[in-house]
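Below is one structure, written out as structure tokens; the observations come after it.
Just one protein chain is left out here, and the rest sit where they should.
On to subunit A.
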Amino acid sequence: MILRLAIGSLSARALTVAMTVLAIALSVALFLGVEKVRTGAKASFSDTISGTDLIVGARSGSVQLLLYSVFRIGNATNNVTWESYRDIASRPEVDWIVPISLGDSHRQFRVMGTTVDFFERYKYRQGRRLEVAYGALMSDLFDTVIGADVATSLGYDVGDPIVVAHGIASFSEHKDQPFRVSGILDKTGTPVDRTVIVSLEAIEAIHVDWQNGAQVPGQSTPADVIRQMELTPKAVTAALIGVESPLQIFALQRAINEYPEEPLLAVLPGVALQELWGIVGVAETALLGVSAMVVVTALIGMMATIFSSLNERRREMAIFRAMGARPATIMGLLVLEAVLTAAVGALLGVLFLYLGLTVAQPMIDSAFGLWLPIEAPSIRELWVLLGVVAAGAIVSMVPAFRAYRLSLADGMMVKT
């Protein structure tokens, strides 16, 4: 009956209570939403590359190497010479090696030269392979396979011509050697979506007439002449390596890092990803902290509402006291109301979250390549909800204690 009376008392103040519940619900939804995005981002972040044991590049920082080789952010300070590449490739520990050559761009997208092995070896989201959505892989020297985002944002179809620009954000274009889109990849949510992939030889081919970063004036070798040329690259930007046995990863890493001919760096993608997340994650944690503050604000709002309702409820408390309720019972009643309010707010917040997720999931996926799974609340989220209710109870102790003192002083007679 006490519970029914508490609910009755709450519904008698339906409007203010509804506002409080709404504030708590929104703050809880925000908090859980940020948490969802955070875990989703972290998951899709660490899902960016899998199945690769080592990434090799010129010696720099491990995060930098990861950024340019996998995320296509920033630039390599140096290249790996073809001789070193061949050397590493021929080591017995190496099961497979895929070269990556970066440096050119098409519109805002990076162009990556590689071998067809890339499509087989590059894995994401726990071993998923790249799939061709339309068309086929490169068969000609001037064929290109583009990522899903490249195709949608530039409106390309299979067969369309592409002119690659020299460097990044540059106005000098490799106009003489246009490419043809031979295939478009499925969306992956990884940087591959934003990459124009060509063969390693094609990278050489478009630079045939170029020296020191500029086209030699008046010189333009026809495409069929280029096709006859020896197009072995002089260097690659980085390479992805798979080893024969996981036990050899560290030995190979050490060997590459101590490679005498050239300063090289080999990193474990997982370790580098974690290192990078340590940098990026700070912002996420800050965001989480801010949304936690929003929850606290909503709870303090509830406290203020209880406080301001105390005066008009003195009569009610006097009735309870006259019936023999102890002041502690009245205090408990107020805390119970706060717990109910917070619990309804928290549940409504979960509802908001799932509604929001249902609506926003496809949009977030297509806009950011971030897949937020709709699944039952995790243990962690349940703890968060429980924490909100508990915090509501604790916060309400303050006005409830005041009610305790008031009802002790008022007794059955309200002195107004």
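For this structure, a couple of remarks:
Here, a residue touches a chain if its C-beta (ideal position, glycine included) is under 8 Å from a C-beta of that chain, and two chains touch if they have at least 3 such contacts; residues count from 1.
Just so it is clear, contacts and distances are computed from a predicted model.
With the options "Sugar phosphate isomerase", "K+/H+ antiporter subunit F", "3-phenylpropionate/cinnamic acid dioxygenase subunit alpha" or "Putative ABC transporter ATP-binding protein/MT1014" in hand, the undepicted chain maps to the protein name "Putative ABC transporter ATP-binding protein/MT1014" (source: UniProt). When the omitted chain is restored, the residue from A:D193, A:E316 or A:E381 that touches it is A:E316. Among A:I2, A:A251 or A:L386, only A:I2 touches the chain left out of the display.
For subunit A, the residues in touch with the chain missing from this view are 1-2, 4-5, 8-9, 11-12, 315-316, 318-329, 408, 411-413.
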